[in-house]
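Note that one protein chain is taken out, while the other chains of the complex remain in position.
Letters A and B name the chains as they come in the text, with residue numbers starting at 1 for each one.
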Amino acid sequence: MSENAVLEVENLSVRFAVAGQQITSVSDFSLSIAPGECVGIVGESGAGKSQAFLAVMGLLAANGRAHGSARFEAAELIDAPGAALDRIRGARIGMIFQNPMTSLTPHLKVGDQVAELLVRHAGLSLRAARRRALEMLTKVQLPDAERRARQYPHELSGGMRQRVMIAIALACDPPLVIADEPTTALDVTIQAQILALLAELKRERRMSLVLITHDLGVVAGLAERVAVMCAGRIVECADVTTILRAPTHPYTQSLLRVAPHSAGTDI
Amino acid sequence: MSGPLLQVTDLQVHFRVRRGAWGRQTLLRALAGVSLQVRAHEALGVVGESGSGKSTLARAILDLITPTVGRIVWNGSDVARLAAGERQQLRRDLAIIFQNPLASLDPRMLIAEIIGEPLRVHRAELDERARQREVAKLLERVGLARAIAGRYPHELSGGQCQRVAIARAMIVKPRLLVCDEAVSALDVSIQAQIIELLRTLKNDEGLALVFISHNLAVVRALCDRVLVLYLGRMMELAPAHLLYGRPLHPYSRALFAAIPIADPDIQRARLSSTIRGEPPSALTPPPGCVFQTRCPHAIQICRLKVPVWEPAGEARYVACHRWREL
Partner (left out) sequence: MLEEHGRAAGGFWRQAWQRLRRNRLALFAGGLIVVVILAALMGPHLSAVRYDSLDWEAIAAPPKLGGAHWLGTDRLGRDLFVRTLYGLRISLVIGLLASAVSLIIGVLWGTIAGYSGGRTDELMMRAVDVLYSLPYLFIVIILMTLFARGSLIVLFVAIGAVGWLTIARIVRGQTLALKRTEFVDAARAIGVGPGAMLWRHIVPNLAGTIIAYATLAIPQMILFESFLSFLGLGVQEPLPSLGNLINDGAREMQSAAWMLLVPAGSLVLLLVCFSIVGDALRDALDPRERPS
């Protein structure tokens, strides 16, 4: 229970009402994230890793209920009123999702989508917001940023769209960013670029990053701590070196067995 | 049969694309010259990222797309010149499974109907009961419970859907199976299971495989030889153990360097030296070697001349001006 934790989740559980029954997708989830720390949440699909953080953000489906506590900047997020969450999402907590094609608005130019956030949360004028949006897009290494800012999402490649998503997530300089499978849908060389970008941005801004993924290699380069989830529970949580070199839980060991290990090409 | 089952020579597939409502028509070269061979019992891996043309290659082999240039020879016959009856036989001999297992199954059909459909096409003499017997046999073969037959696709997991797709592909005993990113959408543990199933089918039934993927780890687990594609062109072809031991082409090396490794020190070091840039547009490919815009070793000749596809050792080929010195 750290005093200056950016996000403090305690005993979070998430249940869905399906056909008259209650299905538990997350139980007993407790995690504390320090400022500037990157925590990897690793598990296979269905492990509940996305649901846990959707619950924290107040983005669960209509038939889902969250119980427990998630404290962020001295406010309780679970069951907080919609207006309060709207102020926090985007401005104080940035979000990066897996599929940028469906997360970006198809009929708005990408530059405007970044600017929109700044107008809404930072109160900038449209012109100032557009200027800052261009800075952000350059910061995320979008090639030819000025021209691309005037294009629509479908005109950009997957990697470029993901850079735009990162720009949107970081636009208001949030202290916490939640990235849910940010590179899963990308080609492997582009994935490496995006991971390198995230590493650099995290270093520069001292922001906390929650990195949700099924790939241990992805957390290896970015996270300081890793929480391994299985069937809705955290089965092991330790610093990244321990998890990757000397895991104690059998599930973690099984994940490690199928992950690529050595340097060079002999994988 | 000593010759190769499948022989593809200089395959090119061009699409005509119109830019905007009044723009001029340009040519999108999805495949710009691919040649390969596959023998029985052999698994050929095709590795590439988006824009490499690998899905177009899969569809061209299955005769779902007509090549613009080039020949595809199956079992000694030119695919483009087949009579109707022979073409049906081709559909029986070649099978394909796709990347998104759920999307490849008709959501309105029961699993039993889905798996049994090839029998309705190719073995119409069978009645419903005989068909269902075959379906039950295939379900067992791919490791699914019989009860699955009465369900709908959306009630199954991704891994189960892919097994259904494999059962459907195998029910008419094909000789070549093309796997177009068949395990990319599945969890890692399920991937291993599906790969194991494919390997068993390959060994037991002499099935030839063309396994298309961007995931080098998975390709290694299954394939004997590997072909690396970039922007519709061949970069390198080698037996798997040679490629994984020492890749020659800079793009192959970049692919290997980009794989996330589950070791913190190694991965942090790799992240600080990633390849730059994006693949160029297939509408305006760069002159000379298509990889030169991102290649850390590009020199003047790379920008001017297309590298020759040349032998580089034991059953290896490479298309690079500088492979000898790198």
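Criterion: a residue touches a chain if its C-beta (ideal position, glycine included) is under 8 Å from a C-beta of that chain, and two chains touch if they have at least 3 such contacts.
All of these numbers come straight from a predicted model, not from anything done at the bench.
Asker: Using the touch definition up top, pick the residue from B:Val46, B:Ala112, B:Ala165 or B:Leu248 that touches the left-out chain.
Answerer: B:Ala165
Asker: Just to verify: which one of B:Leu6, B:Ala32, B:Val46 or B:Ile96 makes contact with the chain not shown?
Answerer: Of the listed residues, the one touching the omitted chain is B:Ile96.
Asker: Out of A:Gly48, A:Gly158 or A:Pro247, which residue would touch the omitted chain in the full complex?
Answerer: Only one listed residue reaches the unshown chain, and that is A:Gly48.
Asker: Determine which one of B:Pro4, B:Gly48, B:Pro67 or B:Pro118 touches the chain that has been left out.
Answerer: Of the candidates B:Pro4, B:Gly48, B:Pro67 or B:Pro118, B:Pro118 is in touch with the missing chain.
Asker: Among A:Gly64, A:Pro100 or A:Pro174, exactly one should touch the missing chain; which is it?
Answerer: Of the candidates A:Gly64, A:Pro100 or A:Pro174, A:Gly64 is in touch with the missing chain.
Asker: In the full complex, which residues of chain B touch the absent chain?
Answerer: 59, 62, 64, 88, 91-92, 94-96, 98, 100, 103-109, 117-118, 120-122, 152, 154-157, 165, 168
One rule holds for everything that comes next: only the chains that are shown with their structure count from here on.
Asker: For chain A and chain B, let me know how many angstrom lie between their CA-based centres, rounded off.
Answerer: 32
Asker: Chain B touches which residues of chain A in the complex?
Answerer: Per the touch definition, chain A meets chain B at residues 44-45, 143, 157-160, 187-193, 195-196, 199, 214-218, 220-222, 240-241, 244-245, 254-256, 258-267.
Asker: Write out the stretch or stretches of chain B touching chain A in their complex.
Answerer: Against chain A, the touching part of chain B is residues 49-50, 158, 187-189, 191-192, 214-217, 220, 243-247, 253-264, 266-268, 270-272, 274-279.
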